[in-house]
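Every protein chain of the complex appears in place save one, which is left out.
Think of it as A and B in the order they're written, each chain with its own count starting at 1.
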Amino acid sequence: MSKIKKPSSEELSAILFLAPIFIGFFIFILIPILFTVVLSFVDYNKVGPLNMDFVGLKNYINVFSDEQAMNGYLQSLYFSIIYVPVMLILSLLLAILINKSFYFRTATRTLIFMPYVSNVTAVAMVWSLIFDPLNGPINQLLELMGVSNPPLWFGGVNTSLISVIIVNVWINLAFQTIVFLAALQGVSKDLYESASIDGAGTWRKFISITVPSISPITFFLVITTLIGSFQNYAIVKLLTNGGPGTSSRVISLNIYEEAFTFNRYSFASAQAMLLFLVILIITLIQWKWQKKWAQN
Amino acid sequence: MGTKLTLKSSSMNYKKLLFSVIMLLVGILMIVPFIIMISSSFKTQAMVFESPFTTIIPETITWENYSSIFKDEYYFGWYFNSLRVVVLTIVLRGIFVTMAAYAFAKIEFRLKNVLFMVFISTMMITPDTTIVSRFLFYKNIGLTDSYWALVLPAAFDVYFIFMLRQFMMGIPKELSEAAVLDGCGHFRIYSKIIMPLIKPPLVTMVLFTFIWSWNDYANPYVFINTIKSQTLTVGLTTFQGLGGANYALQMAGATLAVIPTVVLFSFLQKYFVEGIASTGVKG
């Protein structure tokens, strides 16, 4: 720590560039978060006027003894562990393919990105028709192929979460793919050309040119996809509503239900804060890991 | 630009054709659910649940869903509300977010990394979880039941600050440093050099801001109180029969609602295709 200096002209311009975002950030992001923290320490757990009786850690302690909440964290972790790698691998693959030259490229791209623009309510309806375990096309196909016990998809305890993940990947694939695509197009063509002259193969070029060039964006996508994977309330609510039983009741659904169905606002806020802690820890680990990786 | 170079060997051409066909098939597979949505919008409520696949093109096409939408007293008001929110969000976000991203990527100042960490750490608090406190707070500052309750919070978006910063950091230092030596201030570097170079991610931001705002359900549902000032997505859920959703009608509403995003998407496509290569960053 050195003594406080007057702001340099660099810093003055930084202040100018950041002033609007700071004001907005303070009002629309920071205050609601701090208010959530406050809510998690008071006893506002039923409908009625805001109750600000301080109860310390009681809401947090209750979360740990609440089977349903703990199950929610577990389901969310399962969700992320499967969703994030599948999503990133598929979208990178798709971006590489799309980046090649082929006929009707524009039309094909539009088709591939189309799911992203569709309305969640309509999507949920359509997918339950597709995954219908009794008369649905997928299971009829499986039966034709000789599978005697086709999965129950949304109706099975062991398959409901996976089915939701499949739909979620389908919807969101476009975003990650487009960001990867933008990154791939930023890679200098000259690098590839000179590598070709040196006689490097496709795989070699991918590892030594593509991967390092897109690594800042990959890092961005790993972190944001992971964080986004915890924000899955709407789709889970519409596809399975957490069922059967609680087999797909992820924590975001649980928080929403606690707050708006059972009106336990403080209890829900405590669950939200704990979710934040979970995500924070995972992200910090990633950050450390990325720094090490970048240095090598 | 788009013209093909001289044809190489014919085997090369067949390979490309085969690859094209495969990609097209992938594309068609991706939109099967989408097709079902559109086909359902031309069916009656009862037909939606009967064999959605064997009747992709329904035997009798029903226009009833669309005509009841055109007769609906609110639908086009919602359409306008949504458009207004989306356009304002894009403009404000485009200004505030690029400025902040530039500061974090290209200006040196004390506490930069700490501040940046604070910013992006708030991304980890997903919006679903602060909805209660946001509602109580907005209510207190008199922001509810106004489209500003949807626009202003969205204008200060941390996600895209993070994304654009990553892209700006990828722009070679030589470019901006040369400008500094030329005596350019940060404002001119930002507007003259950086902004043109980040056109692809900027277009990405515009497009996704459009899609996200357009399809947002939770915020308008909670913050907008009167049905007249609702947005399209929430408005659609009021297409109900007596006590339950009218799926065929909702599918028709969803199909119409998707038009602006599809149009915008097709229009902005070429910016991804041409990409940075055409703006000359490689040099």
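By definition in this document, a residue touches a chain if its C-beta (ideal position, glycine included) is under 8 Å from a C-beta of that chain, and two chains touch if they have at least 3 such contacts.
By our rule, contacts and distances are computed from a predicted model.
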item: Undepicted complex member, UniProt protein name, chosen from "3-ketoacyl-CoA thiolase", "Multiple sugar transport system substrate-binding protein", "Cysteine desulfurase" or "Acyl-CoA dehydrogenase family protein"; value: "Multiple sugar transport system substrate-binding protein"
item: In the full complex, displayed partners of the excluded chain; value: A, B
item: Contact residue for the chain not shown (choose from B:168, B:189, B:234 or B:252); value: B:234
item: Residue numbers in chain A that touch the chain omitted from display; value: 19-20, 23-24, 27, 46-50, 62, 67, 125, 128, 131-135, 152-157, 242-247, 257, 260-263
item: Touch residues of chain B, complete complex, unshown partner; value: 45-46, 49, 91-92, 94-96, 99, 135-136, 139-144, 148, 152, 155, 187, 191-192, 195-196, 221-222, 225-227, 230, 234-235, 237-238, 240-245
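Convention: only the chains that are shown with their structure count from here on.
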item: Rounded Å distance, chain A centre to chain B centre (Cα mean); value: 16
item: Complex interface listing, chain B residues touching chain A; value: 16-17, 19-20, 23-24, 26-28, 30-34, 36-37, 40, 48-49, 52-53, 95-97, 99-100, 102-103, 107-110, 112, 115, 119, 121-134, 136-137, 152-153, 155-156, 158-159, 161-163, 166-167, 169-170, 185-187, 190, 200-201, 204, 207-208, 211, 215, 217-218, 233, 236-237, 247, 250-251, 254, 257-258, 261-262, 265-266, 269-270, 272-273, 275-277, 281-282
item: Touching residues on chain A, where the partner in the complex is chain B; value: 7-8, 10-11, 13-14, 17-18, 20-21, 24-25, 27-33, 35-36, 38-39, 50, 97-98, 100-123, 125-127, 129-130, 137, 170, 173, 175, 178-179, 181-182, 185-186, 188-190, 216-217, 219-220, 224, 227-228, 230-231, 233-234, 252, 255-256, 259, 265, 268-269, 271-272, 275-276, 279-280, 283
